[in-house]
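Heads up, this is only part of the complex; the chains shown haven't been moved.
Each chain carries a letter (A and B) given by its place in the written order, and its residues are counted from 1.
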Amino acid sequence: MKTNKLYFGAAYYDEYMPYERMDTDMQMMREAGMNVIRIAESTWSTWEPENGRFDFSHLVHMLDCAKKYGISVIVGTPTYAIPSWMVKEYPDILSVTHSGPCIYGHRQNMDITHPAYRFHCERIIRKMMEVAAPYENVIGFQIDNETKPYDTCSERAQKLFVSYLKEKFPDIGEFNHEFGLDYWSNRVDDWENFPDIRGTINQSLDAEYRKFQRKLVTDFHKWQAGILREYMREGQFITHNFDYEWRNFSFGIQPEVNQFDAAECMDVAGCDIYHHSEDELTGAEIAFGGAVAYALKKDNYLVLETEAQGSFGWLPYQGQLRLQAYSHIACGANSVMYWHWHSIHNAIESYWKGVLSHNLKENATYREAKIIGQEFARIGGHIRNLRKQCDVAVMVSNDSLVGFEEFPVDDTLNYNDILRWIYDSFYRMNIECSLVNDREENLLEYKVLVVPALYSADEETIGRLRNYVEHGGHLIMTYRSLFADRQLKIYPDDQPHGMTDVIGATYDQFTCPKNVHLCGDGFSEEKSLVSHWMELLIPGEGSAWATYSHPFWKEYAAVVHHAFGKGTATYIGCHMDEDSLGNVLKKVLELAGVSGKNTVFPVIIKEGFNEYEKKVRFYFNYSPDEVEFVYEGADGKELLSEKLVEKGTKQLLKPWDLMIVEADC
Amino acid sequence: MKTNKLYFGAAYYDEYMPYERMDTDMQMMREAGMNVIRIAESTWSTWEPENGRFDFSHLVHMLDCAKKYGISVIVGTPTYAIPSWMVKEYPDILSVTHSGPCIYGHRQNMDITHPAYRFHCERIIRKMMEVAAPYENVIGFQIDNETKPYDTCSERAQKLFVSYLKEKFPDIGEFNHEFGLDYWSNRVDDWENFPDIRGTINQSLDAEYRKFQRKLVTDFHKWQAGILREYMREGQFITHNFDYEWRNFSFGIQPEVNQFDAAECMDVAGCDIYHHSEDELTGAEIAFGGAVAYALKKDNYLVLETEAQGSFGWLPYQGQLRLQAYSHIACGANSVMYWHWHSIHNAIESYWKGVLSHNLKENATYREAKIIGQEFARIGGHIRNLRKQCDVAVMVSNDSLVGFEEFPVDDTLNYNDILRWIYDSFYRMNIECSLVNDREENLLEYKVLVVPALYSADEETIGRLRNYVEHGGHLIMTYRSLFADRQLKIYPDDQPHGMTDVIGATYDQFTCPKNVHLCGDGFSEEKSLVSHWMELLIPGEGSAWATYSHPFWKEYAAVVHHAFGKGTATYIGCHMDEDSLGNVLKKVLELAGVSGKNTVFPVIIKEGFNEYEKKVRFYFNYSPDEVEFVYEGADGKELLSEKLVEKGTKQLLKPWDLMIVEADC
């Protein structure tokens, strides 16, 4: 979604404040150039302290005060944390999961299929919208927050699942066959006998249940959006705060939600991106998370949450907060909003610190935010609504992610690890990538398409990949791709299914490499280490770009490359170290005519086109040292200093500093 | 059991096939020299898709087709995995364990004491036998599969346990005394008040419950065998697929079953042996597992399952599959049967690969199987029904294993670790060992008897050990032996109980060694490391073969040796490194007149007598390198090459290769 300004602000919770100080807060925000707050998404019990008694005084107070200080507001529906009275009233409203029934206290633990939950959600949303929608300064609404299925396995949910299966498989025999339920006597020949899904040892069935759970989220979003739209005024938008695989930071695509489907009912994608800081700040999560968010609507997105002081050990060094803010914008974000304005004085997130510390006073972090706010006000028009355009796309797939969880390589390498292995390799060499869904039809927009670990793929997807190569695309596909169908039934013919002619090779055996290295052009038998997984590729028409250095596996190929139709396919049959992967990727980029960058990490380059159709180039120094690089773009103006920058000149960046050049091309 | 051929084949499950291809499969088997399949043991839901509706079409199809291709069949009762409808009908049919109630999906999770389970078992077995028993090519039946008590702790099972205790202890006071229940106020003075066994902190009681659980398995086998024998034809046999302590491979004796008792109702012992492969292939599990299986009936056994491609990371190098096959036969197996013919396309064992990969085509593994099959057909008559005869026996004990679990040394050294510490030491020096039960009466067959970690022993067993030494046997006993009675009550007198005069030493204190080494003949104060456990032995009549190198424990002995009666006893009071243990074992072997081998691991030697009463010697190269050794047997014929081999000549073995010499003596 395009916006008429860069939004800069924070989540704000008057409800949590130890004492009344709203004017002070908003005054401080305004001084810092903050122009938006996001409120309300977890305060149901404040607004409805008892069943049917409503009290929106906090909400009204915040909306009024924000109005007074000229601050825009995004209002969240409060449905992701339910009040205690609701649980007393409907004890079974809490989710029953693989680990047993949830217990009250935590957010995000209710059964979103429960009719009473839906009833109370609808009522509180309608009441809230009556209050909030009319406000001029309310620019949009956030549905719920980081919605998940919360692993609901209630009897209710499981019955819905059986109905879902019945509809998909009118013939129960076909169902048994497709899922291979004869194995270990698991057949279900009467839907009434369907066993508790939580005990299944059939990964196909388990994966299907997880697909069903993801659908519950999509449906829930669509349902809330419908209610919101009954009240919204012209110009107000719907968004959602999408998150990522969580490893105490935002690591990979979200396993529990199909965000492409879920985002369909929204106007603009929102997200929260958290990452390491201090010496571990690399910007990779900002770029990766941004690429996901941009992909959801193929458009600019909102960063609804990101860290200020953040989690313990993430206190930004001087310059880092500003570096991060511009990095988001450079990826196509139209907002930078901190979670959250003030640090909290009770409960589980007390040490997840906001802009202000617990003393609620100006501090180092606030002072840096002030700089950002002032700069955004000055140059925002040149860097907002950035149009991103990439030569390379990386395909992502929820089903394949689940495939890896059901059939892991090992404890240390899941789907997102492989995705990030690919993505980060491009990141470090300053090749920006788009992400595309595994149902994407317009693949030929991209010169190079990388398909990592597409374990689960149906014939349609495989057909599109074949078509891509046939029509001139350059495909890179990794090990464990096209191994199973959408139900995780392993294809009973040559691997990778449906593509052996395209890649010019096949395999039926694979093993765990121990002391295996790569041989071949650009590889080193000492350093090019194969780890985790290796397929014993038997090249047919394809040529071996690498083979295995090992006494008993040496006749097999590790990487094969094959010209097919008007394009080429490169199949990477094993996991390898970063340099070796880089070697393969670079070869394909060259073939595909994608021009590389001479400047690499820790200087990160991001590019896009602004509203004036000028090309904007960002240079970020992700290091504690001063760095020098040669500016290789067209002559242009550095937006912050307003100095001219000429092509081919040496540029200097201070630690954690940046520059932004606007040029005609 | 003696067989009239070597059996070579695989488990086969038509039920799991993604499409109809039975003729193709059996044709391929026949071409590979396979002559047996094992079927049916986990397909109850296919045969009885709904309660009382039977469909044996898959079974009939397999039996007919096998007949057509001249393939023998072992048919398993399908009772180790119950259908979903049974759980809907009798929700309490699933086992309630120490971890709570089981949930449907997994195999081996029912309460084998449940009357409904027994009813349905009996019905399906009778129906199956009516179909299968008449077939000429059905050579035998397998009861259930890897049966266990599945930790049943249901109210029903616990009531049976109280009855069992009542019968054993008519006087409840004696029961309290024997189990020491005064401790922590645990007395039970009315059987009605017997508490849930799962909470007990009394290891004696817990161990007794586990003994009771093992008895449930023995009873279950006997019951199934009774039914089977009503239908079996002359010449058909009963077997069972016994397994081992599972550490993702077959490590030690099975803790949950007393296999000696359980095997009594059977005609031939069967087993499944799985082990590491590739660089980690040593053959030790094949030898150890084979020794267990041979011991159960003191006769040849069947390898009903072993790996083809196996688990991830076990893909055999060229030659390994063949090396393994002959290793089984050399230990006294009369069959090598893979689990399984084809890799599965759904569910939990999809990556436990069979002979064929998922593409179901000829591959490297199949091609090696073909070689084995052809060789077996050619030389099988000379290597089947091998009679094993060992000078050394190692005593095993379920009760002592449980003793170690109840009172562990530490997390890394359980009973089986100590058993394998002893067994593998002999294995590496090419001394073949028999295993004997702790109730074995004919100990004097063996020149040397090793008793590792016999923590729990009753007076009868101790009497037999005393008698063994008195009558000329050479006993080696390790630390923590004869410490407690069968109920794990620690003997309240000098340790080791009842044997202090035999070993000529005693102790009452022990500790955990830190930086302790051994002093004595053949030990090195630098290298001979004591670890895990050390007893402070006070020698009486016995002489110290080793003492402790430690400032504060130096006056105590670590190993004592004593001539007693016509024999000798050697007591090893601590855990020590492999070389030190080897030093002790070799001294005793020498005393006992057991001749050692000059060739040691990685060349493994196995010997036996064939049907012609000729001596057959196998030489296996368990290494990736070519090895040379001197053949020290009598002049004979190498069976595979049909060349003559003379005593004292140098022989060369290629990586993972073998030779077999048949000689008159």
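Just so it is clear, contacts are C-beta pairs under 8 Å (C-beta built on N, C-alpha and C of every residue); 3 or more make two chains touch, one makes a residue touch a chain.
The shown structure was predicted, so the numbers you read here are calculated from the model rather than taken from an experiment.
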item	value
With 2 copies placed, total copies in this complex	3
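Operating definition for what follows: only the chains that are shown with their structure count from here on.
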item	value
CA centroid of chain A to CA centroid of chain B, Å	50
Touching residues on chain A, where the partner in the complex is chain B	179-190, 192-196, 198-204, 407, 488-495, 508-512, 514-515, 536, 551-552
Complex interface listing, chain B residues touching chain A	13, 15-16, 18-19, 42-46, 49-50, 78, 81-85, 87-88, 102-107, 278-279, 309, 312-315, 317-318, 343-351, 353, 357-361, 363-365, 624
